[in-house]
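Attaching a single structure in structure tokens format; questions to follow.
Excerpt of the complex: some chains, original placement.
A and B are the chain letters, set down in written order, and residue numbers restart from 1 in every chain.
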């Protein structure tokens, strides 16, 4: 989807004297030559100075931090203006359905409905009442159980199993609260699921705001799990039921998260870290260790606190 | 649905010498002239004294508290008897499907199924395998993603977005445990969703027992949330994923509930209160403050308790 920059800036009410073609919206870091990006938080200052974006929405005081040639789009509210811009690139849902591109060995129930340009690989089985959105691809040897929903632009690799009721690619939770209103930051990224991934029943995996939410190969997810927008789950990770991962958190390889555990957003959890059941992770954690409690700490420390608490009561 | 009072009292085995027509079942407070109501908890005594109901099921000792002209239906078990009465007014599910009333601009996938008298407004898009129950109305400019279920009598306003797998209007959890049995209190209320509401994937919003569960305009709900029967969520409120709201709790305007937080039932949370992730609310809370922990307290106090607990361990 291409749009003239001045058409965009007119819609979001920012002055702009140059006109070029914008092909996508992206973070500063992931921008390419035809991207429109935005800067709203000082922790991304290094990304601002090196971005490849064509144009960046930002506050006036930061305009001179931009690499030469990048167009500054100045506003006091860059986050809100970027949210407004996302609407112009948002997917327009439709009820039109199409025949997917399949192999002779692909099995599809008659009740499956597909958007435009869906493809499903050899030996895959797509059961009753599954919805497969526009431009979705599903690889070979997959099993999609009944009543699964896969939103537009999702990419699923080979040998994956998705259980019933699971929703892949629904909108991440992105709202800009300003002056008693919640402006939607349209979620224009997607979900990528690699190979040999199994996902349980009634789990939800949100599409990325910009970019991709990624479930890497051999990861196994249980039931009723929430995976926020832009999360990454590393290879061979094991996520037990009712876990909640907040937006943009990245799990390394072989991470184990126990039942009902959770993480705050924008964290990193190192390779082979284990979070005990109910653990609530509030900061970035090293790999190779076991954590528990809320806020999550070394599990031995958490156990000591629980024992100390009991002693406190029993003394009396 | 109208029924003669003596037909009802005969079914639930209570004596009644007067006969009138009963049009609905309601709480004491919400009763109108043709309502049948019940009194089972002293905290509603003020409501009993001022009710407009035609008849009230109650224990003998409270009969003289009724306003004059209201019929007393005396029993030692008013809650159980009311539960039995709800069955007589319960919705009878059917597999018959009907064409909904739509605008020329409404989009409906061929796989959508509707109950009797469903209406869907202009420019709304209803995607694959959605079920829309009897007497449901959906306003204009709404998007209902695939595999959503909307039970009978639900009312949805304009400009709402409902993501896949979400269930609106399922039965609230109402059972009367007596003598080793769980008697169902049939859920004969409904759900009302106002305008500009967005609801994530696989969230469940229970219908009211009597009356309505209400999600007010501009509220935004994430994925995998439980909203109990008769809850109210105020305008512009933000409810993050995996939150649980127990029955009859009312959230004010602009309340924010963090991920996996929860409330007990029958509470009030004031305008612009924020409950941190994992907070567990056990009592009514003032607006404008931030709370955390379980039981939820001022978040600064909760943080102090966590720090004190750590000091306790580290001293040793």
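The rule we apply is simple: a residue touches a chain if its C-beta (ideal position, glycine included) is under 8 Å from a C-beta of that chain, and two chains touch if they have at least 3 such contacts.
All values reported here derive from a predicted model rather than from experimental measurement.
Novice: With 2 chains in place and all of them the same protein, how many does the whole complex in this file have?
Specialist: 3
The rule is short, and it goes like this: only the chains that are shown with their structure count from here on.
Novice: Please report how many Å separate the Cα centroid of subunit A from that of subunit B, as a whole number.
Specialist: Roughly 31 Å separates the two chain centres.
Novice: Provide the residue numbers of subunit A that touch subunit B in the complex, in ascending order.
Specialist: Counting only subunit A, the residues touching subunit B are 93-95, 97, 111, 113, 129, 131, 147, 149, 151, 165-167, 170-171, 173, 175, 177, 180-182, 184, 202-204, 206, 224, 226, 228, 242, 244, 246, 260, 262, 264, 280, 294-295, 301, 304-305, 308-309, 312.
Novice: So in the complex, the part of subunit B that touches subunit A is made up of which residues?
Specialist: 107-111, 125-129, 143, 145-147, 161, 163-165, 198, 200-202, 218, 220, 222-224, 236, 238, 240-242, 254, 259-260, 277-278, 306, 309-310, 312-313, 316
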